[in-house]
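One chain of protein is taken out of this complex; the other chains stay put.
Then we have chain A:
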Amino acid sequence: MTTESAPKPPPQDAPDPPLPAPGSAKALARARRRRSAARFWKQYRAHRSGLFGLAALALIAALALAAPLLVGDDVQNVTDAPGGALESPSGRFPLGTDQFGRDLLGLLLWGTRVSLAVGLMAAALSVAIGTLVGILAGHFGGWFATVSMRVTDWFLVMPSLVLAIVLATVLSHSIWTVVLAIGVASWPTTARLVRAQTLAVESRPYIERARALGGGHAHLMTRHVLPNVMPLVLAQTTLGISSAILTEATLAFLGLGDPDVVSWGGMLQDARETGAVSSGHWWYLAPPGIAIAVVALAFTLCGRAIESVLNPKLGVAR
């Protein structure tokens, strides 16, 4: 390995491995990306809480993916449910059974899939809308920015849960409705953040240079602004997932979810309707509640860690 062939000195203080000799521009870019990913991981590793969150997430994601193998689709069946109604925990049913005699542990595992899927999709939708609006507003400015930011403000001051409830009530009950409701209700914060970042990026001289070399709006936004706001977007997505999962659970608990799918919020709702709360059947209530809390916490821990890696100023300020 020769150090002198490195085209650029490492920008950070971290002692990164030197780049190999460039074969092509693509290879160069790949190598640079690999290097920055390694640097990112090195810094992320320093955040112990972030590691905890990541480990928890990996475990939960593995369980969600393996759920069809572990419990199978027929765990939701009511007609041939294996147990009696509301059995307390036993060797056969570690978490007891629900009012139909279904295994609650199986339902809990199965519910992981819906909660994670809805959380991810809703957060992705929300961040996508927010990024689009934020970059457009930041890039074009003028009356467009004024109008779009007033719309953003309007959504921002509106209680997002209320908006989500209204949307979920008006539209038909399905998980896509819930995704849409959460996504539409929670994008304004991202839009504000991205717009601020876009303004900061666009004031840099190289944007001026790109513009002088003939870069159009689309080129500027996608090739120069977007890569620079991406870290922020990534952190925002991770944080958004935990709130999306909570909102999904809330909507399902309020009876606005898809009644045909098993989700954690839906399990809480079923427990309440059965009278498990007043009858003291804690094994019906506690596991989905704890699961929601754990997943939300894991995503928050990861999000915070990513945020402080990507934005060193945050770490100092705190």
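Convention: contacts are C-beta pairs under 8 Å (C-beta built on N, C-alpha and C of every residue); 3 or more make two chains touch, one makes a residue touch a chain; residues count from 1.
One rule holds in what follows: contacts and distances are computed from a predicted model.
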Protein name (UniProt record) of the chain left out of view, among "Cysteine desulfurase", "Peptide/nickel transport system substrate-binding protein", "Sarcosine oxidase subunit gamma" or "Cell shape-determining protein MreC": "Peptide/nickel transport system substrate-binding protein"
Residue in contact with the excluded chain [from A:Leu28, A:Leu199, A:Leu234 or A:Leu285]: A:Leu285
Chain not shown: contacting residue from A:Leu86, A:Ala123, A:Met149 or A:Ala168: A:Leu86
Residue numbers in chain A that touch the chain omitted from display: 47-49, 52, 77-79, 85-86, 99-101, 173, 246, 249-250, 253, 255, 259-260, 265, 268, 272-282, 285-286, 289-290, 292-293, 296-297, 300-301, 304, 315, 318
